[in-house]
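Only one protein chain is missing from this complex, and each of the others stays in its spot.
Labels run A and B following the written order; every chain starts at residue 1.
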Amino acid sequence: MPALKDEMLPIRADSDIVLVRQAARSWSIDAGFSLVEQTKMVTAASELARNTLVYGGGGTVRLEALEENGRRGLRLTFEDRGPGIPDLELALRDGFSTGTGLGLGLSGSRRLVNEFSIESQRGEGTRVVIARWR
Amino acid sequence: MEGTKIPEVIERHQTALLDDWMKQQLAASTLRSDLLPSAELREQSREFLELLRQASRQAGSTDVAAPAWQPLRDMLTRVSRSRGEQGFSPSETATFVFSFKQPLFSRLAEAYGGDAKGLAWDTWLATAILDQLGLFTTEVHQKAREAVIMRQQQEMLELSTPVVKVWDGVLALPLIGTLDSARTQVVMESLLQRIVETGAEVAIIDITGVATVDTLVAQHLIKTITAARLMGADCIVSGIRPQIAATIVHLGVDLTGVVTKASLADALTHALQRVGVSVNGRPARA
Partner (left out) sequence: MERIPILKMGDFLLVTIQVDMHDRLAMTLQDDLTERISRTGAHGVLIDISSLEIVDSFIGRMLANIAGMARVLDAATVVVGMQPAVAITLVELGLELPGVRTALDVDKGMRVLRHALGRPTPQEADAGAEG
């Protein structure tokens, strides 16, 4: 299903994470999300953008406004060409972190959205796709 | 679409087709010039024609759900949504699409001359496409209406949520009836909102009137209590009946750290002490 609108943003610095949050907010508002729904989407975006920067060495996020059967939604795709995740199951566990984080970014953002998928190739990079529907 | 002249006919006669179609729409008894100025109608018709031309050139079949038809479907989604808001009925919106049949059929007849078989085939194709598109506008219309109704139901639900301020700094939420997961979520969100509005530091969630709880509802309850704590308010759950207590334990839901009281009265006493009101004499216990 093609998107109604889409945009790509770079994630290369701390300040880009702030910009990703702002974009996720305004696209969530455009999708007609309630305040709680917006907050969940923006929080998930913040977590994943930080992973892209910190662990993926930088990358991009693509925002897509969706519409299916009269329902509106928002899809975010985070992509990097970093080292990849060797054990996805482990990385998705609450509290697992190879860095100094709380290990809630992946597991927590999965709980905040309706759709969550992750693909990772060792040495090639990581792609995380999330979506929320009204 | 093999062997069709539709794209070519639209291309060759685009302006004339638009004029014919406009003339017909303006003359129709279903015209709603009160709702839609004719300049806007002309613009919508022009855009429809252009997107139909592009789609019929690219499309491999008459299945309007295919990607080639997406731009046209998007345009019709916009049109039927805005018409819905303007007060058009679903059939009036569908008529916009159906009314294009006649001008198109006349031009097709012209293009085929004596080739009756060719004309029949293309008339069939055009009918299939326009019928699907007309129905599509009705569906969008209906979905938009359903969304409005759902929103209204949601609002009703919020209104029917009886968060009461029982004392300065104390809210009570007497829950009654069946708690499904959707209702619990709405109720809980409005409780948290009321906590902010009233500055209440204690909220009593009384479930005396609740018949059963399932895992999801129990979890919502716990999450709400945790969220309230993050905001700086304490919740007390009162009126947990034996069966529900058994269910909660059976489901393995962890109530550690949640203050529970047998009755609303007990909860109230606890709450008032918590906000610093001295209570003379405990309420009588049976």
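Operating definition for what follows: contacts are C-beta pairs under 8 Å (C-beta built on N, C-alpha and C of every residue); 3 or more make two chains touch, one makes a residue touch a chain.
Because the structure is predicted, anything quoted here is derived from the model rather than measured.
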Of A:E7, A:D30 or A:D94, the residue in touch with the unshown chain: A:D94
Chain not shown: contacting residue from B:A116, B:V164 or B:V196: B:V196
Of A:R21, A:R62, A:R81 or A:R127, the one touching the omitted chain in the full complex: A:R21
Chain B residues that touch the omitted chain in the full complex: 189, 192-193, 195-196, 199, 201, 223-224, 226-233
For chain A, residues in touch with the removed chain: 14-15, 17-18, 21-22, 25, 35-36, 38-40, 42-43, 46-47, 50, 94, 101-102, 104-105, 107-109, 111-112
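We adopt the following convention: only the chains that are shown with their structure count from here on.
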Gap in Å, rounded to a whole number, between the CA centres of chain B and chain A: 24
Residues of chain B touching chain A in the complex: 67, 70, 74, 77, 139-140, 143-144, 146-147, 189
In the complex, chain A residues that touch chain B: 2, 4, 36, 67, 69-71
